[in-house]
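Up next is subunit A:
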Amino acid sequence: MGSSIITIPWAIWTILLPLAGSLLCFLLPRRAVPLGLAAALSIVVPVAGLSWQVATQGVQRYAVGGWGAPLGIDLYADGLSSLMLSMTALVGLGTSLYARAYFARRKAQFFWPLWLLLWAALNALFLSGDIFNLYVTLELLGLAAVALVALAGGADALTGAMRYLLVSLLGSLCYLLGVALLYHAFGSLDIISLGRLMTPMPAVWAAMGLMTAGLLLKTALFPLHFWLPPAHASAPAPVSAILSALVVKASFYLLLRLWLDLFPEPGAAPRLLLGVLGAGAILWGSLQALRQKRLKLLVAYSTVAQLGYLFLAFPLLISAAWNAVVYFVLSHALAKSAMFLAVGNILYFGGHDRIDELDRIVQRLPLTMTAFAIAGISIIGLPPSGGFVAKWLLLEAAFSSGQWGWVLVVISGSLLAAAYVFKVIGFAFTQAKVLHETRAVPTIMEWTALGLALAALALGLMAPLPLELMDIGAPWVTLIGEELP
Partner candidate 1 sequence: MFFALYALTGIGLFVLGLYSLIVQAHLIRKIIALNIMGSGVFLVLVGLGGRTSSAVPDPVPQAMVLTGIVVAIAATALALTLILRVQAETGRTDLPEHTSEH
Partner candidate 2 sequence: METITLLERVFDGLLMLTLLWLAWRALQSPDLFKAVVLFIAFGLTMALVWVRLQAPDIALAEAAIGAGLTGALLLKALAQSNELADRVSDDHTTDTGDTHEHR
C-alpha cells in the first residue's frame, strides 16, 4: 500500500517529532532555539493530519511494533484525543514563539529539550491506550514539568518545584499500584480490552480509588491543590502557561478516560463527592485569587478555581455534561495560557507583578492588557468566548438533570472571577506611588499572548466544530442509550 496522506500513520509522528526535536536540541545546544522552533512548527503537520483522519474516517488505532493489544501497545485516537492534541499544538506553538524571545541563551539550551520532551509526553499520553504506557508518559510529563519550573531559579521556584516533584511522584506511584491490581485482575493493560473484561470486585474498587486519588493529586483538585500555586506562580512565564494550560489537563484527561472507558459506573456518592470538591475549588480558589497581592499568584489561584468546574460534571448526566467539561478544558487552556503570557510581559516590563503597583500598564502595554482582558472574558464566562459556551453547556446539563444547586456555584464562580479580573484591570489604569525601571517587551511576546486570547474568543464563535469532533468515538455517545430507559 502506498503511503498517501490518507494512510500515513500521523499518530506516531505527533510523538516522534517532538522527541527527535528534543534530541537535536540537546545534541546542538548552540542551535537549540532554531531547532526547537522548527520542531514546534513541524508538529502542527501530523496533528492536523491526524485530526483530519479522525474527522473523516473515525477512530484511528495504531499498533506500535505491529503486535497489537494486549501483547503490544496500541495508540488510540478518537475525537477527544485529537482535540487534546490540537489544543496542545496551538498553545505549544504560541508558547514556543513566546519562549524564543523570553529566554536568554543559557536557559534556552535547557528549555527547548525539556519542553519538547514534555510536548512528546503530552501527545503520547493523549494517544496511549495502555495503562502501563500511560504510567511512563505520566512520569515523563511530571519530571519534565518539574525541571521546567526549576529553570526559573531562586528560592520560590526551587521549593515550588521540589513540592511539585514529591506530589507528582506520589501520584504516579498510586496510579502504578492501581495498574498492578488491574493487570492481575484481568491480565491485560489495554484500556479497551480491560473495559470489556471489567467486572466489579474489591481489587477494581481499590485500583479505581488509587488511580483516581493519584490523578486528582496531579490535577490539583481542591483540597489537593496546595502545590499548584507556588509551582505555577514561580515558574518562568512560558512554563506557567504550559503547566496551567496543558499539564494539569493531561492528568484530568486520563481520569476522564479511566472513568468513562475503563471503570464500571461508580455509585452516586463518589460522583457527588467529586462535584462537591469541585464546587469547593471554585469558591476557595476564586476567593484566594481575589486576595492575592501578586498578579502571578492571582492567575495561579484562578487555575485552581477553574479546575473545579471540570469536576462539577461528575454528579450530572454524563451525556450532557462531558461536552461541557471538554469545552472547559479547551477554553481554559487557551485563555489561561494567554493570561500567563500577558502577566509574563508585565513582569518582564516592570520587573515585578505587584497588583497595586501596575502603574498605568494599560497605556504602556496596550496589547498585553487587551490580551489579559480578552482572556479574562473567557475565564469569567462572558459571551462570545469559549468559556461562555462551556458554562452554558454546564448549566444546561445542570438544568436537565434537575440539580439546581450547581447552577448557584457556577454563577457565584463567575461573579468572583469577574471581581478578580476587574481588580487587575482597575489597577492597570491607576498610577502607582512607586516608580519602577522598565524595559521594552519584545513585540512577539505581546502578539502571542493576544493571539491565544483571541483563539479563546474564537472558540466561542465556532463552537459546533469542536463539539462535533469530540463526539467521534466518544464513549458517552453509546452511554446515552443506557442512561435513558
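If you want to know what made the cut, all candidates are chains of the complex that A comes from, given by their letters.
Here, a residue touches a chain if its C-beta (ideal position, glycine included) is under 8 Å from a C-beta of that chain, and two chains touch if they have at least 3 such contacts; residues count from 1.
Keep in mind that this is a model prediction, so the values were computed, not measured.
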Direct contact with subunit A in this complex, candidates 1 or 2: 1
Subunit A residues touching candidate 1 - in the complex, by the definition given at the top: 132, 136, 139, 143, 146-147, 150, 154-156, 158-163, 165-166, 169-170, 173, 176-177, 179-181, 183-184, 189, 229-230, 293-294, 297, 354
